[in-house]
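Got a structure for you, questions after.
Missing here is one protein chain; the remaining ones are kept as they sit in the complex.
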Amino acid sequence: MLTFVCPDQPGIVHAVSGAIVAAAGNITESQQFSSADTGRFFMRLQVQTAASRDELAATILPVAEHYDLDWALDEVGRPIRTLILGSTAQHCVNDLLFRQRAGQLPIDVPLIMANHDNLRPLAEFYGVPFRSQAVTGAEQKAAFERAVVEAVEEHDIELVVLARYMQILSPELCAFLEGRAINIHHSFLPGFKGANPYRQAHARGVKLIGATAHFVTSDLDEGPIIEQNVVRVDHSNTPAELIAIGQDEESLTLRQAVRWFAEHRVLLDGQRTIIFR
Amino acid sequence: MLTFVCPDQPGIVHAVSGAIVAAAGNITESQQFSSADTGRFFMRLQVQTAASRDELAATILPVAEHYDLDWALDEVGRPIRTLILGSTAQHCVNDLLFRQRAGQLPIDVPLIMANHDNLRPLAEFYGVPFRSQAVTGAEQKAAFERAVVEAVEEHDIELVVLARYMQILSPELCAFLEGRAINIHHSFLPGFKGANPYRQAHARGVKLIGATAHFVTSDLDEGPIIEQNVVRVDHSNTPAELIAIGQDEESLTLRQAVRWFAEHRVLLDGQRTIIFR
Amino acid sequence: MLTFVCPDQPGIVHAVSGAIVAAAGNITESQQFSSADTGRFFMRLQVQTAASRDELAATILPVAEHYDLDWALDEVGRPIRTLILGSTAQHCVNDLLFRQRAGQLPIDVPLIMANHDNLRPLAEFYGVPFRSQAVTGAEQKAAFERAVVEAVEEHDIELVVLARYMQILSPELCAFLEGRAINIHHSFLPGFKGANPYRQAHARGVKLIGATAHFVTSDLDEGPIIEQNVVRVDHSNTPAELIAIGQDEESLTLRQAVRWFAEHRVLLDGQRTIIFR
Partner (left out) sequence: MLTFVCPDQPGIVHAVSGAIVAAAGNITESQQFSSADTGRFFMRLQVQTAASRDELAATILPVAEHYDLDWALDEVGRPIRTLILGSTAQHCVNDLLFRQRAGQLPIDVPLIMANHDNLRPLAEFYGVPFRSQAVTGAEQKAAFERAVVEAVEEHDIELVVLARYMQILSPELCAFLEGRAINIHHSFLPGFKGANPYRQAHARGVKLIGATAHFVTSDLDEGPIIEQNVVRVDHSNTPAELIAIGQDEESLTLRQAVRWFAEHRVLLDGQRTIIFR
């Protein structure tokens, strides 16, 4: 799997495909996009080859330098090392672990961290180490965030998933995790930012509720959107019912975003994402 | 067709159904809702009866007075007298007139008014009187709005539909049309209020775009929501493509709202709507 | 909660609401439907009352006899005693148990039976007794079915859920479970009946795949449909991917059907179902 981003210019596809031919590779999947907004060119390729990763990389390197490619090379299906942050809600974590174990989500989860203990039995059932640590004041919050940073480094974490973690991350942690932390927000952003979106949705009387998976940035609920889904509701649904109804959309939306990230299908184009589904 | 709203209390259904039995009526459709937010009770009934409208009304009157009912009685399928306000966009008007003529939308349209002349051939094709009047300054706007008020009165208009009219109505006209004017907004409210929602949606990188039909109030794009729909888009869609893609949702959403209003299926519960589909 | 079915005739609603008033009850939810196909009248009521279940039943009895009502009275939220039959697939069982434990599905599951042992750890995690028994020949199949009948009787089972059980039930067992067994079929029926629906869907090149929850009858995959959902796929999806993609729809569709059944929202009208959502 090869992804790259570069200034848009003629000849890139030919040059890259030439490098792949030189490495005796066969392109099995290919997607590209030229952004009119940023003038950048995005491409994702899946290549079948007998060459090793290093050999392939060596063949691509000169092309990458010539065309100023920002590129990544990975083995298709390699599980991404993922740290899950949770709180009390179980549905998103349950969905991620169930799918991971079923072989439908290419992630490895060496650790789940939470600010409550509720998730422990679920983590134990799936055999995932679990650590909980209360976050009730500024000091505890700083301690929790330090523990996150340490876990990221200790376990070579590539992706941090906020599976209804419900705490606002500090700007420092947001910066540290930039481009590798995904949050699930339980509304159809940009509607109903902030706390209690289902209560807001009920008060506003919307006819569809939704969920949004986005990259975490220090600008709360404003990070680049990766995936969104909605489901129909009506006047008879109480805020409590909206919460129950919305759980499927949250689980599904977060899982899709995590899968696409793990498959290197998510590329950043300024404040927007390119999704090569 | 009978709708009523009253303070929630025991015995209402029995009392109303008793009046219907007394008028030799048979209930063919019935929906009810008790609002926990406002403590009000909402009901909509369709009744088959040999009794005249006046006879049925006379039987219900004592019940209505006893239970403090805010009620309405109408013949099922009677077309609602509807004034359409348009501008240059044709898709919503085309959809309403096509469905009306196909017998799928119980409205009569004695007049279409617009601030441009584009819709004239379409109106003529459907045999609907059309009047256009430019709205480029405060004075012209006031003149247009006076003409709207006159048309409402002259044609006994029961519903005003803003089919992409694109002008903000004055607070006075909003008040005059309260509860009987429906607007289609080309976004999934409350996201992307105001102008150019598709451009905003593109900039924000949302993965679904939508349309919202709502009652017109002086609070711009904040009126009670009647119906919403969304459709999936992706990073490759330009703002111009979003506009084209969104047209189906706009047409469908507006038509649904107009149909439900015309069938007396839309009741107001504070800032929210009850929709008895 | 009160449901009843009877020949359609005037005065039913008034008579039933009279009995409820007599028991000092307040109707909080009400739905009705007159079937043009069968000439029958269907109603579901939720009533708030200080009266006991027996008192309410006593008040309704004379009305029921007079109008020839086929009726049922139950407490809202009482969990329905449910037997789950499974095989190797885990997603539907996981979803039902997760939702049940989260308090979002009013069922009690005293037992899970399966023809394989795969589901055992999942059942143990949720603390549900599990029994597996191979079904590889006619004799073993008969033994399994006898065990099902015994379990139904021993545990006062009200609903049997075939959560991807993958075995065809004998006509005798179908008859024994009539109206109280729900199956999930992994296609959008009536398309792709029988085995390997995802393989069939791939071969036919459909653009949407789906799932159908239906009552079990001896006519394979022809029982009355309770709920259906679909999801978009495209030419690039392999049969294996269709299987993974379809799991969400299967879980969701089965769960909805089970919830509606447990809330007495599903009534039979010949080969069709009335769903009072």
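Order of writing sets the labels: A, B and C. Residues in every chain begin at 1.
Convention: contacts are C-beta pairs under 8 Å (C-beta built on N, C-alpha and C of every residue); 3 or more make two chains touch, one makes a residue touch a chain.
Source: prediction; values computed, not measured.
Enquirer: Which residue, C:S17, C:S132, C:Q228 or C:S251, contacts the hidden chain when the whole complex is considered?
Expert: With C:S17, C:S132, C:Q228 or C:S251 as choices, the missing chain is touched by C:Q228.
Enquirer: Can you tell me which of C:F4, C:F98, C:F192 or C:F261 touches the chain that was removed from the display?
Expert: Considering all chains, including the one not shown, the answer is C:F192.
Enquirer: List every residue of chain C that touches the chain not included in the displayed model.
Expert: These residues of chain C touch the chain that is not shown: 33, 36, 188-192, 203-208, 210, 224-230, 234-236, 238, 269, 271-275, 277.
Enquirer: Spell out the interface residues on chain A facing the chain that's missing from view.
Expert: Residues of chain A in touch with the missing chain: 8-11, 13-14, 17-18, 20-21, 24-32, 34.
Enquirer: Identify the residues of chain B touching the omitted chain, counting contacts across the whole complex.
Expert: 90-91, 94, 98, 102, 104, 121, 125, 244, 247-248, 252
The definition used in the following text is that only the chains that are shown with their structure count from here on.
Enquirer: Could you report, rounded to a multiple of 5°, the rotation needed to superpose chain A's C-alpha atoms on chain B?
Expert: For the C-alpha superposition of chain A onto chain B, the angle is 180 degrees.
Enquirer: Using mean CA coordinates as chain centres, what's the gap between chain B and chain C in Å?
Expert: 37
Enquirer: For chain A versus chain B, what separation do you get between their C-alpha means, in angstrom?
Expert: 40
Enquirer: Chain B: which residues touch two or more other chains?
Expert: In chain B, no residue touches at least two other chains, as defined above.
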